[in-house]
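Every protein chain except one is present and positioned as in the full complex.
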Amino acid sequence: MIRFALFGAGRAGRIHARNIARHPRAELVCVCDVDRPAAERVAGEHGARAASDPAAVWRAESIDAVLIASSTDTHVELLRKALGAGKAAYCEKPIDFDLPRVRAVVAEAAATDVPVAVGFRRRALPEYREIRRRIREGEVGAVEVVHLVSRDYRPPSPEYVAVSGGFLRDKTIHYFDLIPWVVGERPAEVYATGSCLVEPWIGEAGDIDTTMVVLRMPSGALCHIDNGRRAVYGFDERVEVFGARGMLRSEPPSVSNVARFGEAGIRHERYPDLYGEESFAGLLDAFILALERGEPPAPSLAEGLQAQLIAEAAVESLRRNRPVAVEY
Amino acid sequence: MIRFALFGAGRAGRIHARNIARHPRAELVCVCDVDRPAAERVAGEHGARAASDPAAVWRAESIDAVLIASSTDTHVELLRKALGAGKAAYCEKPIDFDLPRVRAVVAEAAATDVPVAVGFRRRALPEYREIRRRIREGEVGAVEVVHLVSRDYRPPSPEYVAVSGGFLRDKTIHYFDLIPWVVGERPAEVYATGSCLVEPWIGEAGDIDTTMVVLRMPSGALCHIDNGRRAVYGFDERVEVFGARGMLRSEPPSVSNVARFGEAGIRHERYPDLYGEESFAGLLDAFILALERGEPPAPSLAEGLQAQLIAEAAVESLRRNRPVAVEY
Amino acid sequence: MIRFALFGAGRAGRIHARNIARHPRAELVCVCDVDRPAAERVAGEHGARAASDPAAVWRAESIDAVLIASSTDTHVELLRKALGAGKAAYCEKPIDFDLPRVRAVVAEAAATDVPVAVGFRRRALPEYREIRRRIREGEVGAVEVVHLVSRDYRPPSPEYVAVSGGFLRDKTIHYFDLIPWVVGERPAEVYATGSCLVEPWIGEAGDIDTTMVVLRMPSGALCHIDNGRRAVYGFDERVEVFGARGMLRSEPPSVSNVARFGEAGIRHERYPDLYGEESFAGLLDAFILALERGEPPAPSLAEGLQAQLIAEAAVESLRRNRPVAVEY
Partner (left out) sequence: MIRFALFGAGRAGRIHARNIARHPRAELVCVCDVDRPAAERVAGEHGARAASDPAAVWRAESIDAVLIASSTDTHVELLRKALGAGKAAYCEKPIDFDLPRVRAVVAEAAATDVPVAVGFRRRALPEYREIRRRIREGEVGAVEVVHLVSRDYRPPSPEYVAVSGGFLRDKTIHYFDLIPWVVGERPAEVYATGSCLVEPWIGEAGDIDTTMVVLRMPSGALCHIDNGRRAVYGFDERVEVFGARGMLRSEPPSVSNVARFGEAGIRHERYPDLYGEESFAGLLDAFILALERGEPPAPSLAEGLQAQLIAEAAVESLRRNRPVAVEY
């Protein structure tokens, strides 16, 4: 039984609280949040307690691991405390918007054997695990082309966008983590372009809502990411990996395996959202399993940094309108 | 160049006239119909002439073959004349509703070497030809189960139904021809049941518009036909053939290979009609090719009789509400 | 928390034991089996105890419900005891092969308000629930045609077949329960035919492994069941319900939503088995929910009898080779 303290009682925190409480081999011990009533509410829903003194978490023998889902600017400090206290940590992405701080905590973690994971939860999705496995088994031969589409059903709120760090750092970064992990190499160069086509207020806030990114791999493989903030037909995320021996392609599942044949044609319904709450549970489960087995959880802090470095290269490419080499 | 005289300037006749005229190796010489203006109209559309004396057709050296698309009660007489004159004949289905007359003309034809075909045109459809070929190549192993669905988009007119001979003899008979040809054996026993669910006037006319027929083959294979007069989502005809080694399944094609993803889901449009005029052309082409090669055209008159015998067993099964052995 | 005693530690019993133990609102208290070591083994796996005196179950206040998964000939006696003791009961199908005994216990149950369910677990499958709901909402209009295919991946063992009651009573009966529930009326007449095509030993045992059944509904709707014991491409179960306004069709899901495009074509993999252990859990959950809500669980004993009456009519139809009216 892994006993968790949860930092953060916001949207992500609430999802994590429920997933920990439901997990057969995990226990939610306490919840910390600067908004004490929020912490109490979330704790109360799952039979946990709100921490009156967060500092006590680090001393508590009844806590095995911390789940860091508080605001991004608090992540590094909490990670440092976890490293110091020897408590396993699962940290929401991104680690921090300040890269030197990220590099520093990655270095600190490397000097310990405290297990730390960063919450890029697409790694836990069965379709991506399967595609990765089948690539490694040689089903497509050498990877030559990757094409990944991801379109949310609806844009997030202006409040969310305002603190998100921008579309590339907030959303596309999932694929900056995913693609190197699936394909087995990390990009040498990034070209990113983007537009504001979905909601004018996103452009007014200095952000984009539609992007295309091309990653060049050292092998010469080319990867394309087509990422947007809205699709009226439902959440749309799919990937195809093409190589010398063939192609693997995932398709977002329909809502059910029941099709309707009517006057308007044959209709399969799509989900409005798909990789939502349940994908949080998948990565949490993988984290717990790694702790139980004494294996390093994934993605590691260093991989979390890697995804951010690719995102920063993409941001610079967008700004300067030219391909940018990624410096790791 | 095969030179045709066409008997019948009704719906089927007009389609055949155009197909003959368009065929690169066929010529429409003359058109005969008791409705002389109709014959003139159809002939005029394709640079042919209306026959002033139909009897002259049989003497004319300029005629190689006759296409019999006149009313069913005239088929046998025309076939006899064609056999006597040594002219190849393509006869629309059914041969005749009177089985002794059919048996007689089949016997007469067997005593000549005049090539005669009956117009069960599903035999010319590429999907059925492919499934038959792949069965023969052993792809599904021994055939155990066949399931065939056929639903028209809209019911025909009351006038059509009145002279059709009934649903089983008019429509389901296509599959009584098709299934033995595809599977390689003919049914020993037939069970048919049916309802009038689509249009009350069909029931009032003593007919059904929805039927299920089960055919038992000598090998023990079981075949099911699910046949109806209406489908709001478009013409629906498909077959699956299942055996020890797998299954082959055809699916009616969508109108185009463009799918629409909208708020209501993913939409593929179906054809309102599919095996219409172009399927006439396919069997005509096969007939012409057989004549050119000196091979017997298919389906033969004997096969035309066979389909009718199965249909009659189905009609009797429906009437007596029990399975009926087919006597060939 | 519903506290269960389980009767039967065989294959079905073991699945039920695990499902009860895993259920968040159920508890497995004890396991009874004439094979005492088997009962102890199953009980031990889930922290329950083997009942030393099965009779004590009926007096025990710590038992709310019994799950009857013992051999078929014991069901009625156990049901009677449950009715007498006022304990809710979930009974595996069939209730008993002796119809008068079944009628008697159905009558007894009707005179009490003890909740009893029969384990036709397809009712819990989401695709069937969805199709039923959408039919009721009028999506296809009046139902005219149903076509259900069910093919297992591999035949069961000779031992299983020997005590199964025959293919129609063992397997096809699932659809004799399912179709009336989905469609909203029960068949007036049944025609069944069958063959032994998969394994000769099945025929030697006097059974069939391939069947086609046609059900005629009072409304005139026609339903077809195409049921077999083996499909090399994996478990294949699907239904289409067609009506005046369109069609709903379920399709067995592929193993994953990843397709492989290779030299041999595009490949989607199917499951070898699908409606196995997890479908047991679905109906158990529905049973528990009904108890919690004070609603009658489904399928009821009377519905269990109904499915058996249809199955008996099918058996008689197969034997006599003619359609048989179902007497309820």
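Labels for the chains are A, B and C, by order of writing; each one numbers its residues from 1.
We take it that a contact is a pair of C-beta atoms (placed from the backbone, for glycine too) under 8 Å apart; a residue touches a chain by one contact, two chains touch by 3 or more.
Note that this is a predicted model, so its numbers are computed, not measured.
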{"item": "Displayed chains contacting the withheld chain", "value": "A, B, C"}
{"item": "Selected residue (touches chain absent from view) among A:His46, A:Arg101 or A:His147", "value": "A:His147"}
{"item": "Contact with the hidden chain (one of C:Arg22, C:Arg49 or C:His268)", "value": "C:His268"}
{"item": "Identified contact with the non-displayed chain, of A:Gly8, A:Gly228 or A:Pro297", "value": "A:Gly228"}
{"item": "For subunit A, the residues touching the chain missing from this view", "value": "142, 144-145, 147, 149, 151, 191, 193-198, 210-212, 214, 216, 220-222, 224, 226, 228, 230-233, 236, 242, 244-247, 321-323"}
{"item": "Touch residues of subunit C, complete complex, unshown partner", "value": "231-233, 236, 254, 261-270"}
{"item": "Contact footprint on subunit B, counting only the chain that is left out", "value": "126-127, 130-131, 134, 139, 245-253, 256-263"}
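The working rule: only the chains that are shown with their structure count from here on.
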{"item": "By mean Cα position, the chain sitting nearest the middle", "value": "C"}
{"item": "Interchain centroid distance [CA atoms averaged], subunit A/subunit B, Å", "value": "60"}
{"item": "Distance between chain centroids, defined by C-alpha means - subunit A, subunit C (Å)", "value": "42"}
{"item": "Numbers and ranges of subunit B residues touching at least 2 other chains", "value": "231-233, 236"}
